[in-house]
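To start, the structure itself, in structure tokens.
A single protein chain has been omitted; all remaining protein chains appear in their positions.
Then we have chain A:
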Amino acid sequence: MNFSEPCRLTGLLGRISPDGRCLASCVQYRLIVRDVTTLQLLQLYTCLDQIQYIEWSSDSLFILCAMYKRGIVQVWSLEQPDWHCKIDEGSAGLVASCWSPDGRHILNTTEFHLRITVWSLCTKSVSYIKYPKACQQGIAFTKDGRYMAVAERRDCKDFVSLFVCSDWQLLRHFDTETQDLFGIEWAPNGCVLAVWDTCLEYKILLYSLDGRLLSTYRAYEWSLGIKSIAWSPSSQFLAIGSYDEKVRILNHVTWKKIAEFEHPAMVADTKTVVYKEVEKPPSVETERLSFPPTRALASSLFSTQSKYDISQVPVSFQYIKPVADRANPKMGIGMLAFSSDNCFLATKNDNIPNAVWIWDIQKLKLSVVLEQLCAIQSFQWDPRQPRLAVCTGNSKVYLWSPAGCVSVQVPMEGEFQIVSLCWHPTGDSMALLSKENFCMCYLEREEVK
């Protein structure tokens, strides 16, 4: 495993291009495009204001930079560095911006969610989508980029509109039986749309591509409901994580629950492997000590190595009960992700913030629990193999695969608190992001399989 030198970054805005050749990062108002393997600077663009959001177009030819304060979106071309494009929303304001799947249209959500403006880079046409819903996930594109679902709200009722992305024609418009729609997400096969309600109601609705309601699922009433959902890559399963610390898996044939995964504070099943991160005391060779101590030595002294130990079952975890009178409490299943080969599901129970639970989907039972020393910040599956990368806010990156588990210290001078990570599309490397820096981690092929 190799690590690159750290580079500056602000706002956690580091993105690898979809074709995997370049890496875009932002420093204040500058957009820097680098080559992924060498981190050599390829392009440098300057925007008008501090960049809040960047996104690659699907063909990796353009990057959009959104500046919400000024209400401006600037688009840069990689092929022609001289080409420029500026979209000014003026007094309408800007809250969100994203590409369309064909990479030639930009969807801007104006302030107060007044409307979504579809700007075209090919023609002079502008389209408006009225009454978009102000929710977390209001726009969803199918994986093949053909259809777009937009959540709307008119007259205190929720609707979903389906558009054909090629000509922005309204295909279907139907109302949903939700109290307050919270999010929509397409299944990877592009034929089923999952629509779920606010956390005050546990309700998830499944609509077919032609607008028919396929099924409704409600696990219980009154208590706080759905917190997160994830589709399996084959669209066979829909995992729903809720505030009652359980994950329910629905199958695509009957849309009924086939499994319920619990995340208790005590794990007693003998077949489950629990990896516990323990600190290794740093090894210092006393003869080599010099005065004043070199930087490398200092950092190695102060950064503690860690390794994984296998804990004996039964194991109990540190359980945190959140304060009862706050909204959006830190409880329930906050993170859900299926592996790319459909065999594993990684979850995080916010009541047990230091643990990552890995479930075997073929057997529908708990396979591994990773217990870390610090709270989990984020995890992501390798897009090619069943390999999970976890970061917990310290300078270590953790990798798990069915073969085993490894904790790697990123050799960095100074503080490097990894808050987010993202894999390269080929699975050979990943970008580790902290608040101020980022670095690339290159994995060898044979590593941790």
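To be clear about the criterion, contacts are C-beta pairs under 8 Å (C-beta built on N, C-alpha and C of every residue); 3 or more make two chains touch, one makes a residue touch a chain; residues count from 1.
Definition applied: contacts and distances are computed from a predicted model.
The chain absent from the displayed complex carries the UniProt protein name "SSX family member 2 interacting protein", chosen from "BHLH domain-containing protein", "LOB domain-containing protein 24-like", "Gamma-secretase subunit PEN-2" or "SSX family member 2 interacting protein". When you scan A:S91, A:T270 or A:Q362 for touch with the missing chain, the hit is A:S91. Of the listed positions A:Y53, A:Y147, A:W196 or A:Y243, the one in contact with the omitted chain in the full complex is A:Y147.
Of the candidate positions A:C135, A:C191 or A:V419, contact with the unshown chain belongs to A:C191. In the full complex, chain A makes contact with the omitted chain through residues 58-59, 62, 77, 82-92, 102-104, 110, 112-115, 119, 121-124, 126, 146-147, 155-156, 164, 166-169, 171, 179-180, 189-191, 200, 208-210, 222, 252-253.
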